[in-house]
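Here's a structure for you.
The excerpt is restricted to a subset of chains, each kept in its original location.
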Amino acid sequence: MSRFASSAGCTAPLVPKLWAGRLGEHTSPIVERYTSSVADDVRLYVEDIEGSRAHARMLLEAGLLTPAQHEALDSGLQTVLEEFEAGTFVVEPADEDVHSAVERRLHEQIGTVAGMLHAGRSRNDQVATDLRLFAKRACVALVERIIELQSVLLRRAAEHRESVMPSYTHLQRAQPVTLAHHLLAHVAMLRRDAERLLDARRRCDELPLGSGAVAGSTLPLDRARVAALLGFAAVSQNSMDAVADRDFAVEITAACALLMTHCSRIGEEIVVWTSAEFGFAALPDTHATGSSLMPQKKNADVAELARGRSARVLGDVVTLLTMLKGLPLAYNRDLQEDKRPLFDAVDTTLDTLAMLANLFEVLRFDTDAMRSAASDSDLLATDVAELLVLRGIPFRQAHEIVGSLVRRTHTDGRSLADLSAAEWEAASGGAAPDFDLDAALRRRKTLGGPAPEETARQMDAARRRVEQLRTALDGMR
Amino acid sequence: MSRFASSAGCTAPLVPKLWAGRLGEHTSPIVERYTSSVADDVRLYVEDIEGSRAHARMLLEAGLLTPAQHEALDSGLQTVLEEFEAGTFVVEPADEDVHSAVERRLHEQIGTVAGMLHAGRSRNDQVATDLRLFAKRACVALVERIIELQSVLLRRAAEHRESVMPSYTHLQRAQPVTLAHHLLAHVAMLRRDAERLLDARRRCDELPLGSGAVAGSTLPLDRARVAALLGFAAVSQNSMDAVADRDFAVEITAACALLMTHCSRIGEEIVVWTSAEFGFAALPDTHATGSSLMPQKKNADVAELARGRSARVLGDVVTLLTMLKGLPLAYNRDLQEDKRPLFDAVDTTLDTLAMLANLFEVLRFDTDAMRSAASDSDLLATDVAELLVLRGIPFRQAHEIVGSLVRRTHTDGRSLADLSAAEWEAASGGAAPDFDLDAALRRRKTLGGPAPEETARQMDAARRRVEQLRTALDGMR
């Protein structure tokens, strides 16, 4: 059963740990393996090196590095970055994390001067800085993908401003709307997601570097300068909070979980719409998957996975909050477990948004099937009741009258539209209502309603909002 | 085993359901019991009646009610409200929810005209409106409590700007800070919580009423007018989204979960600080609890419960997101399960904030014990290393030198402060460092650090922020 790996297979460390002076013996390989985070955090190399370069520049300006020392550090870091980008950087088994890996490699390249980089800095404030840089970018990337999906939805909605379909409540046909109106509901949801992520990004936009391990530094650090170099809007106000805080990771992951919940609702709809029974939509062969056994099958697996993967991101939120629960100040090693859930939430959400944008691009709608499903005159029962209200009948009474008519027609196999003028006169003291579907749609022109003219207004407003988002993002890159 | 109640004990409905016209038979008692939400949502009676009065006024202005009809409805609603406030309102077994209960009672009081109130309105948009009114107020109440707790923490911090204590990482003594600095870390955390809640409130500030069950209305409703009457900043833009959306409940509950996670961290600290081993703080007898068996015990149960109850609010977040997952548009009855977790999250968080504010009011700090714990010269090892950096030694090398000295002194039972001038000269090429604790503190004057003068700046800034929050809240009531 070799896949349940023995935990004793690690080799001895090749270079001393950052703290090797204090502890007399080498770290046990099983401890090294259990505590290493480098497999997860290596992707932060860009942010790590960026942060180190800004720190080095500040040290230079503060007189803690000579120009020559700074030059050595800066070009050394540039070389390490290039190795990463070229795919030639080799992570060693003894590298505890990306920070150690970068520092180790820098040392290999430029020697002792590499040891000057860590002045006034701890891994505690360093990792918090790296992760905030990552998180800010992740928010921008997520909002970009949201805009992509919104744009596709808006394009498809524009094609279907008059495509009648039933709206559903309780998965029962409710009242006629249009496909455009339905798609715009998703655009509206996604707008909230984008705003939530931008709020999270704003709150994330504080530099922790300069907080040291927990209690700042006795060296003359210029934190505002580092913030400016790294594009942070502010510096953190309390050194203990700065290294103990992972609120930004929780907030972004929670925003992703809600966004994925929206994606799961969209996924559910595509599954339902592409069923034989609904038949409202079909996937092109490029986007469907078949069965290994049943030759006739054509499934909407991508929509199912969008639905299923929302569960993963919810799990990530739980992991983060449970991990933080009950930790005393300030840094505790538990915090290392922040990266996997944050990365997973961001990756899963980015992938799903791209997949859904692509899917809506190619989804084929069967507007005849939709119109046919909306054509049952029962779906206008509310219209009839509201007509009676306009005739002065209290709504509750009108509801009861129409409810009884529906029940009667169901018993004798008719529909509301089949009732005679005499029956309408008897039941409601007036003429038979109009059951024209398009007219019914045009009547629903309250703000936010499905009338095509109101939909046009909604689409304009939605497009403007998307443009505002796009502009906001431009300022963040 | 009578506590596992039989589900068949309900009586027949006393009044017809709102939808009794359509369905020919009475609802089965077990169905009635299983679907009823009134035990949970009855607390929304204020919002429900407020919403109904605003709706009625708009109907009047739109010509859908005569002044007399409006007057009957409005004073009838006022009477129902008074019954609730007086505790004389009786919920009937057949009341499905607070909306049905209010409408039923209104009908009992003013007769048929009560039936005019529901024109252009569905329970779907009604409950969404009630819940958003509640949620907006909950956010304000939560931020008020946050301010209370921050204010107590700031007062206690002001008393302890020079009370030295060890900071901890990994629950190991790290470097000297002050009690003020430590308490301010919590003030900083709580500020983010307040801002998150205000962002959530802003996003919640959209009126769903006028969206009907799902597809708006054919009646000439003036949604902007209702929004103005109820103090909403905007009206929702899409009727399907408006009735299907519970983002605001998720967002507020998630903000509470993170806030409670902060409370749990505070709780953990109080538990640790009041242990015999730490002895940093003590509870007065009014705030401690004893043991039913052990006569000598004095426990910090309230702090433990603050910690334990964070788990409940995390459970609430999971419930909400899982409930929403995979629901197609628009309203589904699953959404009824939104109230319990939202209410529980808000209540638990409000209670815990009040409890902690009260607890910090009376907590007794043992500053001698704190200073004593901070007095080990090992806690100044970083200072020494940074001193060597100022002497031109690369930090990594300085770290190693000091680490080795620490190890040496541990072996021979001394501390860093015991090393001779000769030993310092040999190890670091310079004089022995200064191990004065207060001087060490004053050296940590980087922005966000624990130096008393920097703490003064932090406290001023924090007080200003609290004032800004207070002012912001004033505009929301």
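A and B label the chains in the order they appear, each numbered from 1.
The criterion applied here is as follows: contacts are C-beta pairs under 8 Å (C-beta built on N, C-alpha and C of every residue); 3 or more make two chains touch, one makes a residue touch a chain.
Fair warning: this is a prediction, and the values are worked out from it, not measured in the lab.
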Taking the full complex rather than the 2 chains in place, the copy count reaches 4
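One rule holds for everything that comes next: only the chains that are shown with their structure count from here on.
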Subunit A onto subunit B, same sequence, C-alpha superposition: rotation to the nearest 5 degrees is 180
Seen from subunit A, its contact residues with subunit B in the complex are 18-24, 64, 103, 107, 112-120, 124, 167-171, 174-177, 181-182, 184-189, 192, 195-196, 199, 203, 210-221, 223-224, 235-245, 247, 250-251, 254, 257-258, 261, 264-265, 267-269, 272, 307, 310-311, 314, 317-318, 321-322, 324-333, 382-383, 386-387, 389-390, 394-397, 399-404, 406-407, 440, 443-451, 458, 461-462
